[in-house]
Structure formats: structure tokens, C-alpha cells
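Complex shown without one protein chain; remaining protein chains in place.
Right, chain A next:
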Amino acid sequence: MLSMRGIGKGFLGVRVLSGVDLEVTAGEVHAVVGENGAGKSTLMKIICGVHAPDEGTIEIDGRPVTFGHPIEAQRSGIAIIHQEFNLLPERTVAENVFLGREPVRRGLVDRAAMEEATARLLDELGEGTFGPRDTVKRLPVAQQQIVEIVKALSVNARLLVMDEPSAALAEHEVELLYRLIGRLRDRGVAVVYISHRLREVFDLADRVTVLKDGARVTTLPIGEVTSDELIRLMVGRDLGACFPPRSAGAGEVRLSLRAAGNHRLRDIDLELRAGEIVGIAGLQGSGRSELAKAIFGAEPFTTGEMTPSCPRSVREGVAMGIGLVTEDRKAEGLALRQSVRDNVLLVARAVGAGNRGGVRDLLERVRLSPARREQEVRYLSGGNQQKVVLVKWMTMAPRVLLCDEPTRGVDVGAKAAIHGLMRELANDGMAIMMISSELPELIGMSDRIVVLRDGRVAGTLPAGASEEAVMRLAAGEVG
């Protein structure tokens, strides 16, 4: 019923999708899989009218369509359950379910009809723990997910797109989701199912489409592929990049965690040693960034032990000699409208210590022309911005440096420079923890890879582990 051909899409000159084909037939569950950043979510947003494709055609029942606004996709019978919750916490369940489509009688919103229809849908799902008039923010996350599903069902969708619908659900709730999807399929609804969890893909899907780096690798009936093959299709590529040579060995333990946890993490055991780069792998939502923030003191651990001591705040973290290169440098790492110099001195000024005089030397060390010292950071390229973030921490000569996606959105040349710099810092005796969604980078840089899953350590792999091995641990596929 849905046929997409040659879909391409770019954002600000970065190509996210190119030449992607996708066909979905009525009564089919079609899984779409791929690594982080493979373009799955963008493809889904194109299906449901959030983004318009730059190229390619979309046909529904053989008729070409273009969606300029989500409402047009809705009218064509397409509903989506987004990865992030799309609910208004201050409004009731019924108001959320019928948001934008409130039933009207004599020009007025028919609350009774709205609540009755919502109650009926909740009943159909066997959901008796909350009602249509409950305020959404009072519901636990799993029930909010059910509200999302009810919302999608109430449209009477012919095509339902589910983007990681199980991410927030517990085991028995996933069962409920399975039953639901089965019922939808029987009704002839086409379901596009995006998930990182391969087990769900094999349990549910009729066919699977693999995306990699914004292009379609293949589409296969689920019976013709094994879990291992699927992982290989998702990650298989050449290790094109060259990485700096690893150091001889690790030194003293700079930081260690024992059974540490907080609301997002549980029972984390981890040691960071001087001179070592430890890679942290995991899918989105596995707790990677949360781990960095907890060690740094931004979202402190509440259980377990951290030695030498556990920072209760960012100031304590910095005082302990911990630096954090945040995932989103524009929002959390840099004051974009201030000069390079001001940004470099941000931390040094904040804690009233550090090497303020050596800005010129530090900039030279990262090969950032000192002539640009007074330039506003926002005019720098992504790579140079990231160097500024690194230099910001280098003024403090931290004992432990946590890098969250240090090369995201950075061109190849700057990437190599940042890799080189990180290795140099490690060789100088810094303990580095690196989080990255790019497996080749993670494998190429790390002396050790710790894989997280659902807020726990799923396993530790030695340097040079295969991408398949990392993915298997991250996705929870044993064997």
C-alpha cells in the first residue's frame, strides 16, 4: 500500500538519506533496522509528513502523494508513534488521544464521546489501570506509551509507523505490544516497525529492510536471514580510517566505580586508568551519556561506590580533575557567541584555577591558529569548535577526561586530528573515557570497550573486538 522510491534527504548540506526504496503491503509488519544514525528516524519522519524529501516519490495505493504537514499524512491513513513521547503532560488521556481531531457536536467539543471512545480503546487493549480523564503526567512511562498507541489506533490508521515503541516498556508490556501488533496485522493494517532489539524484529516482522549510512542495503523476508547475518548487514563496512597507534600499557587506576547507580544506571563496575582510552558502546538510551554525567557529578550516583571520591556536583567533579566533553557541544559545551579565548577559559575562570596564560600554546598544540583567538566560536567549523571544547578542559590538565561523541558532526580531517590529540593526552598520562555511536571509531581508538545495555554493563571487550561482537552485546543477542 505504501511505496517509496529513491528517497533522498539532507540537512544543512549533510546527506542523511539517499536513494532509499521502501515498499510496505497491507497486513504486513515491516521492520526497518540499522545502526544509530543510519537514517531510520528521518525516513519515518518523511513517511508521516514531518519532513519533505529532497528527492524521490511516495505513493499510497498507487497514487503519488506529497505531504507538506503531518495532518496530510494523517488524512491518508498514516499514524506514527514517535521515539520521543509526543504527549501533553498537563492534559488528560482523552484530550491527548484526540489532540487535533477532537470530535465535535454542534460546533462544540464532545467530551463525552471523546472519553467514551478512549475508554473503549483502553478496554480493547485490556488496560484497566487508568482512565480517559487521568492527567498524562501522573502516569508512569509505560502507560504513557499505551496512550501513544491508543492515539495512533484512534486515527483508524491503515499504516502505523512505530519508532522504537518498546524502548520504554517492561517485559510484560512488550508482550501486550506484540498482541496489539498481531491484532492490527489481522485487521489489514500495515505496520512499519523500527527497533534496535533484534529479538523483536524476528518475533514480529514479516520482512526486514536494512539501512546503513543513509542508504538501503537490502530488503529480505525475515525467514531468509539470521540474527548474525542481519548484524553483519547493518555494520559491515571497511575500516577506512586510520587510527593513532595504541600506547604500551595502562598506568595507575585514576577512577573506579563499584556497583554504582542512579535513576538511569545500575550496578556499574568500571575502572579508568592513566594512559588508557576506554570506549563506551551501547545503543541510544542504554545509559552512555548518563554514565559520563554521573561520573562528572552532573547527575550524581546515588548508590554504590566511586573512588577516589564521588562528586555531588559539577564543581566537585571539576575539582577532582574530571573533565566532560559533552555530546552536544553547541548546547552544553560552548558559549557560541563568545570568543575562542573566552570559551577556552570558561572552566579555568569558573573554578578559579588552571592555566590561564597558556591559551596560545594550547591552541597551537591543537593546531588552531592563535589568530582566531578573538573570533566568535559560532563562526568556527564543527571540528574546530570541538577542539575548543577539548582545549577548554586542557587548561585544567584533568586527570580524567570523559568524551561523549567527541567527533560527531566533524569532517574527516578534524576527526583524525581529534583522535590524534586524544591519544596524545592519554600518552601524557590522562585517563580517557570515550563514548561513540560510530563503532569503527570506538574500536579503532579504544584500549578496552565496555558495552552498556539498559543502564547496566553488558560486557567488556578487548581492543580490536569486532563490530559484530559489540553489536551483539549492545542489542542483547546472545550467541
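As a working rule, contacts are C-beta pairs under 8 Å (C-beta built on N, C-alpha and C of every residue); 3 or more make two chains touch, one makes a residue touch a chain; residues count from 1.
One rule holds for everything that comes next: contacts and distances are computed from a predicted model.
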UniProt name of the unshown chain, from "NADH-quinone oxidoreductase subunit N", "Response regulator", "Ribose transport system permease protein" or "SusC/RagA family TonB-linked outer membrane protein"?
"Ribose transport system permease protein"
Among A:Glu35, A:Glu95 or A:Glu164, single out the residue that touches the unshown chain.
A:Glu95
For the chain not shown, which residue from A:Ala52, A:Ile71 or A:Ala350 touches it across the whole complex?
A:Ile71
Those residues of chain A which, in the complete complex, touch the missing chain
48, 50, 69-71, 74, 80, 82, 86-92, 95, 99-102, 104, 107-109, 111-112, 115-116, 118-120, 122-123, 130-135, 137-138, 151
